[in-house]
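Shown next, in structure tokens, is the structure this report addresses.
Missing here: one protein chain of the complex. Every other protein chain is in place.
Chain IDs A, B and C follow the sequence of writing; residue 1 opens each chain.
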Amino acid sequence: MSIFVDKKTRLVVQGITGRDGSFHTAQMIKYGTNVVAGVTPGRGGKEVEGVPVFNAVAEAVQKTEANTSVIFVPAKFAPDAIYESADAGIKLIVCISEGIPAIELVKVVAYVEDKDCRLIGPNSPGVVSAGEAKVGILPGHIFKKGSVGVVSRSGTLTYEIVDHITKSGLGQSTCLGIGGDPVIGTKFIECLELFAEDGETEAVVLVGEIGGRDEQDAAVYVKEHFNKPVFGFIVGKTAPPGKRMGHAGAIIAGTAGTAAEKIKAFEENGIRVGETPADVARLLKEKLG
Amino acid sequence: MSIFVDKKTRLVVQGITGRDGSFHTAQMIKYGTNVVAGVTPGRGGKEVEGVPVFNAVAEAVQKTEANTSVIFVPAKFAPDAIYESADAGIKLIVCISEGIPAIELVKVVAYVEDKDCRLIGPNSPGVVSAGEAKVGILPGHIFKKGSVGVVSRSGTLTYEIVDHITKSGLGQSTCLGIGGDPVIGTKFIECLELFAEDGETEAVVLVGEIGGRDEQDAAVYVKEHFNKPVFGFIVGKTAPPGKRMGHAGAIIAGTAGTAAEKIKAFEENGIRVGETPADVARLLKEKLG
Amino acid sequence: MKVHEYQAKEIFKRFGIQTPKEKMCRTVEEVVEASKEIGIPCVIKAQVMVGGRGKAGGIKIAKNDTEVVEYAEAILGMDIKGISVKKVLVSEAVDIGSEAYLGIIVDRTEKKTVVMACKEGGVEIEEIARKKPEAIYKVYADSLLGLLPYKAREIGLFLYDDPKVAFECASIAAKLYTLFINLDSSLAEINPLVWDKSGRLIALDAKINFDDNGLFRHPDVEGMRDRESEDENELNAREKDLSYVRLTGNIGCVVNGAGLAMATMDLVKHFGGEPANFLDIGGSSSPEKVMNALEILLRDRNVKVIFFNIFGGITRCDDVANGILEAKKKLSIKQPIVARLTGTNEDKAMEILKEAGLIFANSMDDGAKKAIELLK
Partner (left out) sequence: MKVHEYQAKEIFKRFGIQTPKEKMCRTVEEVVEASKEIGIPCVIKAQVMVGGRGKAGGIKIAKNDTEVVEYAEAILGMDIKGISVKKVLVSEAVDIGSEAYLGIIVDRTEKKTVVMACKEGGVEIEEIARKKPEAIYKVYADSLLGLLPYKAREIGLFLYDDPKVAFECASIAAKLYTLFINLDSSLAEINPLVWDKSGRLIALDAKINFDDNGLFRHPDVEGMRDRESEDENELNAREKDLSYVRLTGNIGCVVNGAGLAMATMDLVKHFGGEPANFLDIGGSSSPEKVMNALEILLRDRNVKVIFFNIFGGITRCDDVANGILEAKKKLSIKQPIVARLTGTNEDKAMEILKEAGLIFANSMDDGAKKAIELLK
């Protein structure tokens, strides 16, 4: 088992004819993901990497029974791409695009939540269920099938953590980046709810960063509802307040959202926090052997 | 029994301090309706006809457990009043206000349908469950408790029909005007669905008029799903195409929405159509004795 | 409320929808002047708010200076379905490649705004809707989010195979939708939408109707009302918060409520009479309103009998009675008045009217019959 994506995933790539879209379509296929369709308006009838291209998601769903979409279109067009997928009956939307204005995301998230549909991201590196399917831009070669679930607010840092886990001899069930923006479709707690029910997942790593209070909320949730071991890692200890660290969401506002308060929340709620990425893998290895 | 309103109705009057609002509050109380609250922003703390006035519907609901609202505010403020009631957890909203732009109603109706809430109107004269409760501006004295349900797109014409029914010796279960606008919250079919399950209702009168095709849809529904006798009356036989007859919805567009095609649809689907209001009462009397 | 083609096109331009080069003219001289500016051949189009202008000879292509004068003279002043042509639009002769239909209305059944497209343009959409509804492609706007770009593209890709033209069309659909919403339209239509031989997508004809309930927030649109081409009495009634439509009969009807007013007309007809009008005095009555109603009604010289049918609810019968009394005094009404007043304060009304010389009726049927009887 795994969460979000697996062998049953039938993927449609929105923006498949673009530079990133076509490159990662090849990478996802190489990993074994069932990419059934691509969409680029006006390019219907073409093929990319052997995948048929359609003008609209509804058409792709009708012809290929796609159930999951991954979005590679520029930020300006991404909200429309999300609405289109949600309207077409797609059940899971993974939005890689970054730079979407927050007030658009407020609308998008409200709209999607009202449908039977889940949004991951935007500004997500994607989701990988090791050995099952890879949806997004995470590098496939670092994963190994196993029992650790990883949820992260960032991209390359996730790779770093996953790489350490794999090198320690452990493997992963599902790993995902939920995106670094202030408003995102899926947060830590929703991932934990699914990991709780996933038989394959034995432990979870939460990779957080400065800004907001999702880590604090997740910590309370873990203490109250989650029965598997959880490990944490928080970045931004050295980040100065008021300065945005790349992500729109990674900012310490006033005295709120510091790494220190997040680490404290983790530790007070039974989540062991690694000092470094290597340390996280070490803690996991100690626990799971 | 009855539909929409009854002894359990706990009514809040939006716009209670206005001319129409205060007048009809007195009339509704006189009929026996349980008017528990009124709302006029900025007038909280006052009383109208012994009914406490609040600044907001949410406050009224919290303090008085109101479950139904009736709206008497000017058209310009009516959409906001509907949103407010829907957000406050009101289950039935009866909107008397007329003159709301159609594009506002498209939004209002979509919003309300997404909640556990029903909208009757706008431009409705209200709902009366004879001997139970009167919500709106229909004159109370014409009703008599009985077994005929009446649903109408118009106001005073409903009184005329009800009056004939009462004078014929029969009585009514529930009578309502669904409003004459092109976009309304509740249509014939939804009323029929409820009348079908109402033990007290033995026959239904549908009072239609030119414009749209709600009568045609209702006729097909009656034939396919409705097992009680239904009688019809359609006005606008003498109305010229392209001319709006008062209501925003009462207009024959091109060749569509004529009285003739509505009467035909009724008759083809087993609904007997009266030639005059008096005729409708006569047909009912023949059937129900 | 309706506006003329040339006004609709001014609005189109404001929203960025391309229209042919054209100019509205009121005289033959203006037409000649405009034809020089726009170029010959040019099209001269009668500006009247009724369908079937073309068939009636109200649209002509002038291929030279002589024809410009000839057609301008013919069309200006021409009578189309009872309306005298006072304005024409002189328009560039577009080299038509293909014609399509694009229109937006509120769909009553779905309770949503719908964009309709059809590959056949220049024909009446209601005709197509009846004969081959499958030829009309419908896209519903989201009630809260509006017309999403992907849905506008759907329309474009339905009408045109060339993606570039399809996207251009999508952009026009989006602009038409914005216009529809921003101006409280009840119909916004491009028919035909022309893809011309130079590659432009252009609105060759334009039609916009407005939701009367929304006019209060668009004084600029209200300002476009062509008072000349509307029935003066209907206009007058609207200004006095009455709803009046003139018909061809001789029994003047005064009723409270639109449904009851239609029922009254139908009943008059049912018993063999001919209603002179639809007249709804509305909910809350006042003697003054009744006065105004009678004043408007009596401008119609065909009215031989007046039939009051009032079912008092909010409307108070004594108000109506007082209005009748006053009107009789001030307007010197010669026609007999049949009055059926029931409901709120009907007793007071009877008291007020008992010496006014009215014919009373105790029901709608009775009233209609008495009114008809009086004509014999």
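Keep in mind that, in the parts below, a contact is a pair of C-beta atoms (placed from the backbone, for glycine too) under 8 Å apart; a residue touches a chain by one contact, two chains touch by 3 or more.
All of these numbers come straight from a predicted model, not from anything done at the bench.
Counted over the whole complex, the shown chains touched by the missing one are A, B, C. Touch with the chain omitted from the figure is made, among A:A219, A:M245, A:A265 or A:L283, by A:M245.
Among A:R43, A:K91, A:K107 or A:R272, the one in contact with the hidden chain is A:K107.
Listed residues A:V53, A:I210, A:V230 or A:L284: the one in touch with the omitted chain is A:I210.
Among A:M1, A:V220 or A:A256, only A:A256 touches the chain that is left out of the view.
Residue-level contact of subunit A with the missing chain is found at 20, 75-76, 99-103, 105-107, 109-111, 125, 137-139, 142, 152-160, 163, 180, 182-183, 207, 209-210, 212-214, 217, 235-240, 243-250, 253-256, 259, 275-278.
Within the entire complex, the positions of subunit C that touch the omitted partner chain are 144-145. For subunit B, the residues touching the absent chain in the complete assembly are 41-44, 55-57, 77, 80-81, 83-84, 87, 107, 111.
As a working rule, only the chains that are shown with their structure count from here on.
In terms of the stated touch criterion, subunit B and subunit C have no partners in common.
With centres defined as mean CA coordinates, subunit C is found 28 Å away from subunit B.
Distance from the subunit A centre to the subunit B centre is 50 Å, each centre being the mean of its Cα atoms. Each chain gets one centre point, the mean of its Cα atoms, and the points for subunit A and subunit C are 55 Å apart. Looking at subunit A, no residue sits in touch with two or more other chains.
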